[in-house]
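Inspection log for the structure reproduced underneath, given as structure tokens.
Only one protein chain is missing; all other protein chains are in place.
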Amino acid sequence: MSALLKAEGLVRRYEMRRGWFGRPVEVRALDGVSLTLEHGRTLGLVGESGCGKSTTGRLVLGLETPDEGRVTFEEQPLPAPGTAEWRRLRSRMQMVYQDPLGAMDRRLSIGAQVAEPWKIHGRQTSPEQVAALLRSVGLRPDHAAHYPHELSGGQRQRAVLARALATDPALLVCDEPISALDVSIQAQVMNLLSEIQAERGVALLFISHDLRAVRQMSHRVAVMYLGRIVEEGEPDAVLHDPAHPYARALVSAIPHPQRRGRRIVLQGDPPNPAARPAGCAFHPRCPVASARCAAEIPVLKPRADGRLVACHVAHGEIPAGSGLPAPTLAKAA
Amino acid sequence: MVEPLVAIRGLSVSFDGLPALRGVDLTVGRGEAVALVGESGCGKSVTWLAALGLLPAKARVSGSVTLEGTELIGAPPAVLDRVRGGRIAMIFQDPASSLNPVHRIGRQIAEALRLHRGLDGRAAREEARRLLDQVGMPDARRRLDAFPHELSGGQNQRVMIAMALAGRPEMLVADEPTTALDVTIQAQILELLAEIRRDTGMALVLVSHDLGVVAETCERVCVMYAGRIVEETAADKLFTGPAHPYAQGLLAALPPMTGPRRPLAAIPGGVPEPWAMPRGCAFAPRCPRRAEACEAAPPPLAEVAPAHRAACLYPGAAAVVSPVPAMVPA
């Protein structure tokens, strides 16, 4: 089967100015990300803030243009954003955001918002269609007359989903779709997403920092660190036996009852994309780094078992080191 | 029984006539680590903001909170000012906005040192540096002159903890201390809190929505729902044998880390709104074991086993799949 979505070598740079008088600094939000998503499957993207997972989501939707690399959707290169062709394609791919209230127009009723994509793409709508769509996301047809602030967080996210599904998309990019919701509601929304996928065969790019949620939702999972994918594979393989030291730390950081064994606590802060370390970007925090890690960027390539990993140590190219001494705090410009 | 450090009795809070807290009873012993878990709006933060008199003026607070016999509800400002930071310290969810953006962090820590320990000038600065060292702030001496916006979220939370430690409190209330932080930073902060507790013997109250965070950090857990404590028990007991259907539902809704992936056992419906609170048990509309009696009056928090209380007429050990993930070989 051919891939629905293919991204190759995506690079995205921003210029950032520090303070009012600062010189602009180049920030590499994405530094060569490639991914493939098949019809009806889910790819989970995990990582911490600033790792580039949301940027990846925006690039594959064409909301931003990559500085390097390319995105193909249904074997066609993504047209330039804003063109008529892109808008037509956009009905096939939709986005679901973290904050459902922010994603909705407070002055429009739920029914009007759900019908909006139809209107934009020039189709006729009937109240029955709206009702059917609302029912398919677990809302009642009478919710159509409500306004966003009258719904609970979970209901709002359902309404956002209904709107996204109106154009019957082939791809849903879900950027932290459950992290603003309460625990008991998160499960409802995850179940709903799975049901939607089973019924409609929609592919999901599921972006989250929550490894439990990613395992629940994904067929494949990619772990990102500072603009690169550092490990990719089957969820259970990656989560039960992570190969990359960062993935290991991430898995070990999941809080859970009855912890046995010690958690790997990473030193230092999440890295700053404006001051990317040389070599492997993770090396200043890595417990097994050695000199080569600071010099040479490891390539994401398959191991013998087929898992993709970007780590010199995990590939057995060098023996595990014992971490590198923390660099002296550089004075930023 | 030894007298508890803090005893909360029948604490109720309402805002503009709408109930936020509906009669909470809770004690915290010296050096104990207690967690309050629940979803947003359940009253877990309000409980402690009310106890310390930190709620806005429009809040109507009734009931009693005593700190070793001293009543805090309605206490004069002078009494509260000495308790806050001096005997009970509190840290908050969003460390970046919880620090004053226009003051250097050294000054903000020194302020607590002056208030509670009478330190000034050089002595305060030296002690502030020591505190920053204690909370694991790299390059502490230079950070004294930093502003909050120059530090990361994790570092700012360390500053908040250092500031909380400045008054040598007997208890630290940590209100969602890691929610705004990344996973690996959350691990650092939890580790730090555990270490400080070991070193100082301070009591810890952890307010959190994250059952995993709570389980690792605390000995005793109180589960809150719609302004009430619905279950109170030892942490390990809660995860192996919860009695209240809400606690059972929360655990079951957590995606497992092992085993086949099947639909999650989500709790249906949502939390009742404060203006539409059910007359009986607030959880009844979502409860699989709901019976007629549940809708008559809110069930009292009653003992279901030694040191295990639940506010449910039909408490039971429902089959809960223990959400224990496989371990990473460490």
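Lettered A and B in written order, each chain numbered from 1.
As a working rule, a residue touches a chain if its C-beta (ideal position, glycine included) is under 8 Å from a C-beta of that chain, and two chains touch if they have at least 3 such contacts.
Quick note on the criterion: contacts and distances are computed from a predicted model.
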Record lookup, UniProt, unshown chain, options "Betaine-aldehyde dehydrogenase", "Chemotaxis phosphatase CheX-like domain-containing protein", "Cytochrome d ubiquinol oxidase subunit II" or "ABC transporter permease" -> protein name "ABC transporter permease"
Answer key for B:P4, B:G63, B:G86 or B:G269 versus the chain not shown reads B:G86
Touch assignment to the omitted chain, from B:I73, B:L115, B:A194 or B:A234, lands on B:L115
From B:R22, B:R143 or B:R220, the answer for touching the chain not displayed is B:R143
Which of B:V13, B:A50 or B:L151 touches the missing chain? It is B:L151
Contact residues on chain B toward the hidden chain run 49, 52, 54, 77-78, 81-86, 89-90, 92, 94, 97-103, 111-112, 115-116, 139, 142-143, 145-147, 149-152, 155, 160, 163-164, 166-167
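By definition in this document, only the chains that are shown with their structure count from here on.
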Per the C-alpha centroid definition, the whole-Å distance linking chain A and chain B comes out as 30
Per the touch rule, the chain A residues reaching chain B in their complex are 48-49, 152, 154-155, 182-188, 190-191, 194-195, 209, 211-213, 215-216, 236, 239-242, 248-267, 269-270, 326, 329
Residue set of chain B touching chain A in the complex reads 39-40, 138-139, 142, 152, 154-155, 182-188, 190-191, 209-213, 215-216, 235-236, 239, 249-250, 253-258, 261, 263-268, 270-271, 322-330
